[in-house]
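First the structure, which I've put down as structure tokens, then a few questions once you've had a look.
For this depiction, one protein chain was excluded, whereas all remaining protein chains were kept in their positions.
Letters A, B, C and D mark the chains as written, and numbering starts fresh at 1 in each.
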Amino acid sequence: MSDYLLKAEDINAKYGDFQAVQGASFDIKKGEIISVIGTNGAGKSTLMKAIVGIMKPSGGKVYYKGEDITGIPTHKLVEMGLIAVPEGGRVFPRMSVLDNLIMGSYTPKARKERNQALERVYELFPILKEKANQAAGSLSGGQRQMVAIGRALMSEPELVCFDEISLGLAPTVIKDIYATIRQINKEGLTVILVEQDVKRSLKISDRSYVMLKGKIVLEGNSQELTEDEVKKAYFGL
Amino acid sequence: MDALIQSLIQGVLLGGLYAAIGIGMSLIFGIVKLTNLAHGDFLVLGSYISLVVTSTLGISPFLSLIIVVPVMFCIGFVVQNTMLNKVLSKGAEPTLMITFGLSIVIQNLLLYFFTADARNLHSSITLKSITISDGIRIPVIYLISCVVGVVVILILGAYFKKTYQGKAIMAAADDLEVAQLMGVNIKNIYGLAMGISIATAAIAGVMVGMIYNFYPTSGSSYLVIAFAVVVIGGMGSTYGTLVAGLLFGLAQVLGAHFFGAQAQLLTGYIVLLVMLIFRPQGLFSK
Amino acid sequence: MSTILKVEDIHVAYGRIKIIPGLSFELREGEVLGVIGPNGAGKTTLMNALIGLVIPTQGKIIFDGVDITKMSPEKRCHLGLGRTYQIPRPFEGMTVFENVLVGASYGAGRTEAKARPYCIEAIKKVGLYEKKDILAGQLTLLDRKRLEIARALGTNPKILLLDEVAAGLTEAEVQDVQDLVADLKTTGITIMWIEHVIKTMVESTDKLMCLSTGSLLRYGDPLETMNCAEVQEVYLGVDEE
Amino acid sequence: MKTNLLSGRSTILKFIALIIVIVALFSVPSWGSQYTVMFFMLVCMYIGLGQMWNLLAGYAGLVSLGQQIYIGIGGYALAVLSNYYGVPLFLGLIIGGLVAMLISVGLSYLLLRMKGMYFAVATWITAEALIVIFAGWNYVGSGNGMFIKAVRGMPTSTIYYYSLVVAIITVIIVVFLLRSKLGLGLIAIRDNDSAAETSGVNIFKTKLYCMMISSFLTSVIGGLFYMSQVWVQPYAAFAINWTIAGMFIVVIGGIGTVSGPILGAIIYVFLNQYLSQFGGISMIILGIIAILVILFASKGILGTIQDKFGFEILSARRHSDRTFTGKPIEELEGSNL
Partner (left out) sequence: GGGGGTEETGGGGAAGDERTSIKIGIPNPTTGPLADFGEGTPWAEELAIKPINDDGGIYIEEYDKKLPIELVFIDTESDSTKASEVTQKLIVDEGVDLLIARHTPDTALPVSAMGERYGVPVISTECPIDPWKAGGPYEWAFHAFWTIDSVYELYRDSWVEAGLQGKTVGLLFPNDPDGLAWAPVFAERLPQDGYKVSDPGRYPIGNSDWSSVINQFKQDGVEIIAGCNIPPDFANFMKQASQLGFEPIFSSQGRSILFNASATAMGPELADGQTIEVWWSPHHPYPSSITGQTAKDILELYTQESGRVWTATIGYKYAPVEIAIDVLKRCKNLEPETIRDAIAETDMVTVVGPIKYNEDHLAFTPIVLGQWTLQDDGTLDVEIVNNWKNSEIPETGEIRLMK
């Protein structure tokens, strides 16, 4: 089973009595980009939270690099190179933009590479350099999203999971980001994209999973899946 | 003239001490957004622990810090991890309640073990002062306390500015979930913050114990001072705390100088309220 | 169509940071005005100035003949300005219904009893009817956005200011929003809509304005605005497709 | 769906139960010992104190540490009016309340600009400043305080009736307030003030009304307290302990609930009375109880029970229609810390 970088088996997750994820399984190989798509409320974010340990899954197992990581605290996973960018451009509002980014390189491994990583983030989002000393809470919506993405890239991850990465970003920036993702993917980063934009997701990813009401209802090679097929699964038609 | 200069000096020195009293509170109140009604009692607890250490080992109160600070750090850590963490996400009131509970428990345990007798930390420098002129003197103990206060604040300021750990505390307070996602071990992060807060309170406690007599119930007056300093300075602003301490100390001493002893506390409070009216978020908050 | 909102050379700054260095435009009654622009261009800031969360340092805002430049947000709401927040701010301790009720009773100046039917209607319009008794704190991001719209609609606005309400929605859902806007337009509500989804902007707006570093880069017909070279450069980027 | 206490027959049942309770309470002096009367008198006073703190902290999001301002004003107003001007006690209570209300209006203009703990600390410091002022003011007996001579020999049952009426009024006011438009606005402000503002809620006015109501009734309660204690003295009258008591009552009972403070007041008075015989360790026990209750039921006793069983007595929640289905979803499972 170790040809998978990450493998989730039969994950269940609940909010109180409400079962948001019901037996979802997926896997990702090293160097791959997969996308998880689905309507709003399908349980994508919840699934991601369960994978990275923010939420305890009520059932199922997660393996990372062949190791069972179910129930391992999030910060340990980060040290192992698994990182997630939550949806909605969540920044540390009272900290400066620079400090937000620096928090990205919190793990000992990332600290060493901090300066190079910072340069790269500034290159990707020049505006952040300008705003480096401003409190992140005073940024515009799109700028926050940039901080969130940049911060994750600071951590020298092996596997990143982006939740709604393009939300609130201007078209140019989205294009740049997708180009960057492709770029860093080539450099060896494995990526999980949680997206609403079916077309774009299919285009960039190697494989796709479609979620509906907490279950994975369709999976396949992105090139082979037709948009029609996906849409059907998407709305449960 | 001498009297005014003496008052100014005294105000500044007192301000340094006030800042030291407030800094731990500023940290926990401003950054972790936790209101610790037991802050003053922890401070006095520090004085008592120092008392035990100095009297059993026969060392000076300053040396006792070597033991007092780690002990108080641990107390803060444990209190946070066993109690406060459980209710941190439930709004302001439950933490108010728990720290209030702690406050009366500490006061009454101290009363039980140490009786209501007045205590003080005896040091040979307690009554010493540096004579500048006939009418102007600088009490050594105030001077040391002021310096210690300033140093503690500078160190804390640097800690939050420069170290990852300091930033992690701030980050966790801002968004716990995301902090986790950045690799922060949140299990002990607030414990650490509270430990530091209480340890600095204990440092202030030792200073205060050398300057003033203390009793099991002395804590509440220090709580008021800590609150005042933190609120003037702006929550979580370390340097703000320093400036606020000076401001509050000067306001009190000069108030008494110009309007008589009865005006001392009142001028302090009025300065505080006026500050709040014009800067409702404190002097140095962003 | 008469002018309902007139912005005259407003300057907006947060402390020393100047965001909008002089901006003027007009909004006609019943029109849908789209606002695009790079991240941080000042779109949300403009909306904040219109709604009164930040007061311009200079310039005037005239709404329906009234100078509202320095008016409090709550008064503007009574006059008929409703908004949504880009980062949703629901009242988390209240149910969806109660959230909307706040807008419908306070904003529209109705008694609670009178506000109820309007409230239900607004909830239905945004498609939250099934979740009306759920605590708002438990909604997903997108439901929160819907709630934002419903709450603003509840205030019975003459102008509705929408801040990225379609961001992150699926195509079909975006279509729903577009339909909703079209529907609102027929009832005579004027709309100002910030969004980064180009297709939507072109399809649903009467006028499109592009802001860049707080200034008007282009204002006019949606397609023309989109196709203009400057907009292409600062906003859309070089198209690889 | 567990319970539906809010519609149809159960509403009537609840109403009948309420009437029975009230009648029973009014009859206490006719059957209870003097101690029982005193016990219930204290309970009633503390219910009022708790309700008013809850109105500010639990509903308006104004965590005040300065309710003692109004307690003190109430006590002093009563003393001054009855000692110097021979004003009847009942009238003294009302006038004291009005004075407190005026003061609260003034304070609101200064203090309502602050938020969160800034507000809390500012209210407390205001009270501390009042101690200093009253302690140096000869007209009110300065540090010596004043004896309210007119209450000597006044039967406990009289004060009890006053207190009971006031307690009932506070409960009724809170319930009606919360069910009114004002209450809706209050909770909206508590949850997010700028969103409330852009939804048309006038933040200042709404909070101001709240402060006014709370100060009026708290002052009346302060007057009642000092009717029963006779001697009003600045250090005690403006002591933070009053607010702490209110807070204890509300937080232990269940913050943001109407019935919580009622339970909280009973517990508080009971503990105070019961523990006082243990001398030195009574305070330690009280502190430990406070901590334990919060640790195991962070929403207070009633708040936690309500969450568990999904009902609310005297709820202020609005339902989109008569059938109530919104059982609150539990906390995030496996939430942090």
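The criterion applied here is as follows: contacts are C-beta pairs under 8 Å (C-beta built on N, C-alpha and C of every residue); 3 or more make two chains touch, one makes a residue touch a chain.
A quick note: this is a predicted structure, and the numbers were derived from the prediction, not measured.
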| item | value |
| --- | --- |
| Contacts of the hidden chain among displayed chains | B, D |
| Residue among D:154, D:175 or D:285 touching the omitted chain | D:154 |
| Selected residue (touches chain absent from view) among D:38, D:103, D:203 or D:305 | D:38 |
| Absent chain, residues of chain D that touch it | 32-39, 42, 132, 135-136, 141-145, 147, 151-157, 225, 228-231, 233, 235-236, 239, 241, 272-273, 276-277, 279-280, 282-283 |
| Residues in chain B touching the chain absent from view | 3, 6-7, 10-11, 14, 107-108, 111, 115-120, 122, 126-129, 131, 135, 137, 139-142, 211-218, 221, 225, 249, 252-253, 256-257, 260-266 |
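What we mean here is this: only the chains that are shown with their structure count from here on.
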| item | value |
| --- | --- |
| Touch-network distance, chain B to chain C, counted in steps | 2 |
| Centre-of-Cα separation between chain B and chain A, whole angstrom | 43 |
| Between chain D and chain C, distance of the C-alpha-averaged centres to the nearest whole Å | 41 |
| Per-residue overlap in chain D, given as positions that touch at least 2 other chains | 329, 336 |
| For chain C, residues contacting two or more additional chains | 138 |
| Complex contact set, residues of chain B against chain D | 29, 33, 35, 83, 85-94, 96-98, 100-105, 107-109, 111-112, 176-177, 180, 186-187, 190, 220, 224, 227-228, 230-231, 235, 262, 265-266, 269-270, 272-273, 276-277, 280-282 |
| Complex contact set, residues of chain D against chain B | 57-58, 63, 110, 113-118, 120-122, 124-126, 128-129, 132-133, 136, 240, 244, 247-248, 250-252, 255, 280-281, 283-284, 286-291, 294-295, 298-299, 335-337 |
| List of chain C residues in touch with chain A within their complex | 14, 17, 36-45, 86-87, 138, 140-143, 164, 167-173, 196, 198, 234-238, 240 |
